[in-house]
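Every protein chain except one is present and positioned as in the full complex.
And then subunit A:
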């Protein structure tokens, strides 16, 4: 699976610069302890569903590719640093930081799409637009579980044997991303 492998490669490449700059918050997102699944965003999201939700307009962009631009969808599920969220129309405006994980997009017309994103931001605006800015994202079918497992083992080894603090943090970030990749790819 050449495509899956290249997907992983770019995820790993993306992590490289982080090794030099572990103290920055921006790059620390992945090292944050995994919090329990969010309590209220989920609850509120589903509350609006009952009231006949408005249309959610989604823009899903990467720096080098526009995956979806202002497309009407019914629901988006994503995992943020606050916990997993299910977003419908008229969701409460939120600024959420993405964790490495699956972004699930449901629309009325198409089949549900699943992407794996390494990190970024999701912003829900008052006018029911959702902007997802990720750094790397790939359709989940393109992920290669075996390559991810190998990379996961490698990252685990390096996270314990790293000489400097910076290397250790970088390896931990990689570890978390690959863990998420393995979980995501295993589920499909």
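We adopt the following convention: contacts are C-beta pairs under 8 Å (C-beta built on N, C-alpha and C of every residue); 3 or more make two chains touch, one makes a residue touch a chain; residues count from 1.
As a convention for this text, contacts and distances are computed from a predicted model.
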| item | value |
| --- | --- |
| Name of the absent chain as recorded in UniProt (options "ATP synthase subunit gamma", "DNA-directed RNA polymerase RpoA/D/Rpb3-type domain-containing protein", "Signal peptidase subunit 3" or "Queuine tRNA-ribosyltransferase catalytic subunit 1") | "ATP synthase subunit gamma" |
| Selected from A:59, A:74, A:156 or A:183 as touching the chain missing from the view | A:59 |
| Subunit A residues touching the omitted chain (full complex) | 13-14, 16-17, 20-21, 24-27, 29, 41, 59, 61-66, 69, 81-82, 92-97, 120-121, 123, 125-127, 129, 131, 133, 135 |
